[in-house]
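Only a single protein chain was left out; the remaining protein chains are all shown in position.
Take a look at chain A:
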Amino acid sequence: MSLLAVRDLAVARGGLRLVEALDFALAPGQALVLRGPNGLGKTTLLRTLAGLQRPVAGEVICDPDTLAYAGHADGLKPALSVAENLGFWSAVFGGAPVGPALAAMNLTELAARPAHMLSAGQKRRLGLARLAVTGRAVWLLDEPTVSLDAASVGLFAAMLRGHLGQGGAAVIATHIDLGLPEARLLDLTPYRAMPGRQADRPAGFNEAFA
């Protein structure tokens, strides 16, 4: 029984095929780390998994209500406080308590501070704490450790391990070592779309206008 499975998936950005022929499945407790050079399509793949864009070919097999996506932007409102920001997402996702999530990312002391007063790393920690209040099983993380210091990466790895321990799963695009020896590595480079193959499988309607 897998939480998320991908079959012969191809993704495209702006009509250009990036990654194709991708097959994998994630069972509860598993994490998949995506590797590959910049511009290969890691973000596009994660957005496709999250349902924000459609795959060009193949399918993503999962229940969309089990996915939590965390992209480059944290989705924070500068005028709201840390607790208000997190409380909003908690209310949207079904009302999980914000206290443990704040504690997990060491934000409890900053709870009353407006988000515009946070440093880049603190914002990121707040963005990651949001994952804990979604109560969703599959986390799709796009470079989660950007602007985090070593201690915060450790906090995040601990939170992630706790999530996996509770039967969750995660797909993580990252360039650094998270200290998760149990995570599977998937290098996307061999899946890079071949330009020659584009002709027989058009990337989509937009290609007509490219």
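Rule of thumb we're sticking to: contacts are C-beta pairs under 8 Å (C-beta built on N, C-alpha and C of every residue); 3 or more make two chains touch, one makes a residue touch a chain; residues count from 1.
Convention: contacts and distances are computed from a predicted model.
Its UniProt record calls the unshown chain "Heme exporter protein B", which is the correct pick from "Ferredoxin", "Heme exporter protein B", "Electron transfer flavoprotein subunit beta" or "Tripartite tricarboxylate transporter TctA family protein".
Checked against the full complex, the candidates A:P28, A:G71 or A:G121 give a single residue touching the omitted chain, namely A:G71. Of the candidate positions A:A27, A:I61 or A:V92, contact with the hidden chain is made by A:V92. Contacts to the hidden chain, counted on chain A, fall at residues 47, 50-54, 64-65, 67-80, 84, 87-89, 91-94, 130.
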